[in-house]
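Let me give you the structure first, and then I'll get to my questions.
Now for chain A:
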Amino acid sequence: MVVGLSAAEKVYIAGGIAADIRGDGRGRHQFREFNIDTSVIPQANGSARICLGGTDVIASVKAELSVPPPGRPNHGKLEISVECSPTAAPEFEGRGGEELSMDLSRALQRSFLGGTSGAGAAIDLAALSIVEGKLCWALYIDGLVLSSDGNLLDALSIAMKAALSNCGLPKVEIIGGTSPEEEPDYELSGNPEEFTRLETSLVPVIVTLTKVGKHYIVDATAEEESQMTAAVSVAVNKKGSVCGLTKRGGTGLDTSVLLDMISVAKRHSAVLRRALAFAGLFSSPNVEKRPVSFCLLLFRRLDANGCRTK
Partner candidate 1 sequence: MVLETQKALLKSDGTRLDDRLPTYVRPAFLKTGAVKVAAGSAYAEFGSTKVIVSVYGPRESKKAQAFSDIGRLNCDVKFTSFATPLRGKAGQDIGDKEFSVLLHKALEGAVDLHSFPKTTVDVFALVLQSDGGDLPAIITCASMALADAGIVMRDIVAAISLSCVGKNLLLDPTYKEETQEDGSVMVAIMTSRREITQVTLTGEWSSTKASEALELCSDACQKLGESVFLVPKVCIEEIGNFAIFQLPRPPLRN
Partner candidate 2 sequence: MEANDTVQTGPVSPLVLQIVAPGDIVLDLAKAGKVVRLGGGLRQDGDSVVVTRAGRLRHMQANNKYWVEGSQKRYVPNVEDGVIGVVVDRRFESYSLDIGAPTYAILPILAFEGATRRNAPNLQPGAAVYARVVKAHRDVQPELSCMDVSNKSSGFGSLKNGYVFECSTGLARSLLSKPMCPVLEALGKRFSYEIAVGLNGRVWVNAQEPSTIVAVSNGILASEFLTPAQQHIMVAKVIERMQ
Partner candidate 3 sequence: MAVEEASGSASVVKDVASSMEVEAFRRLFPLQYIERYLDSAVRPDGRPLGRARPTDVVLGQVPTTDGSALVRLGNTTMLAGVKLELCVPSAETPDQGRIAIDFQMPPICSPHVRPGRPAEDACAINEQLSIVLASSQLLDLRQLSITSGKSAWVAYLDIYCLNADGSLLDAALLASAAALMDLQIPTVSINNDGKVQIVSSREKQDQPMVDAEEGQETKSKFVEGRSLKLGPVPVALTCMLHKKHLLADPTAEEEAVLQTVLVVVLDSPDKLISLYKPGGQVVATTSTVMDCIALTRLRLKEVHSILEEATQTHEED
Partner candidate 4 sequence: MINLEMSEQARVDGRTANQLRPTLCSRSLLERAHGSARWQQDNTIIMAAVYGPKPVSGKKEDPERATLEVLWKTKSGIAGNADKEAEVTIRRTLEYIVLSSMHPNTGISIILQVVNDDGAILACAINAACAALVDAGIPLTGLIVAVSVGVTTHGVVVVDPTKVEEKNFRAHVCLVFPNRPKCTVAGLPAPVGGEPAEHGIITCVTRGAMSVDEYMNCLERGRAASVKIAKFTRTSLEHCQRSYEIMS
């Protein structure tokens, strides 16, 4: 993202951050207000769209019946990919978009998929298994960037968490073929009321801390991102565990600074999660897929500790 900034603007941005008042009036540790819509794509099993300031992303979850991955018969599959639409920015066309998409997908995969053994994944992979070694759910989580004004990774993680909460899996009835030799015989439930929801409490959210000058800020805009020296994206789940770490920007970071950033990110993630849970109350994965919209207008006034300042 090339933002053409004059020298004066650069000084203004850096100076504002140092003085704890940013261009749009926020402090260093304030998010922009955001808006979550769920069930925005009727064809998908679950979907959500989030507008975070000028950043606009959609996440969708598609569930398909599949064969368990080789070597892990009692696991399901989880795949994540991100696409940057050229409508968001002209740079996204061609290779530029490809590179950014790959960067974002890898950061999200790191945070959501856990280790190679499958431990620490956002969704309990064992819960996706239907018949051991034969049948399981494969969840395809796709992110689409519609408009970009910084902090894409956080927005995508929130959208994906909301989409997973919104996701309903139809019930599968096993009719036969349970013996190890046979192919399993199953029937998908046609009843729209019969679905299972995913356990999504452990899905992490990502908080990116962007270092500009000596300070770091949350939820940076594209302009602020262009002035960063380094950025660290930390994925944190409900337990307060770190689920993924990605660094951007070439400048080195001291280990102590990194550890400090992780703890700050943890505090922010708690606030974000609470807000999301609130949003979750308004959406339910029903079959008619009526779009449910929830606007977090008040969120802006929540500070890092989750208290209302006013």
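One rule holds for everything that comes next: a residue touches a chain if its C-beta (ideal position, glycine included) is under 8 Å from a C-beta of that chain, and two chains touch if they have at least 3 such contacts; residues count from 1.
Regarding candidate selection, all candidates are chains of the complex that A comes from, given by their letters.
These numbers were taken from a predicted model, which means no experiment stands behind them.
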{"item": "Touching chain, any copy counted, for chain A within the complex - options 1, 2, 3 or 4", "value": "1"}
{"item": "Candidate 1-touching residues of chain A, taken from the complex the two chains share", "value": "72, 99, 102-103, 106, 110-111, 113-120, 232, 237, 239-255, 258-259, 262-263, 266"}
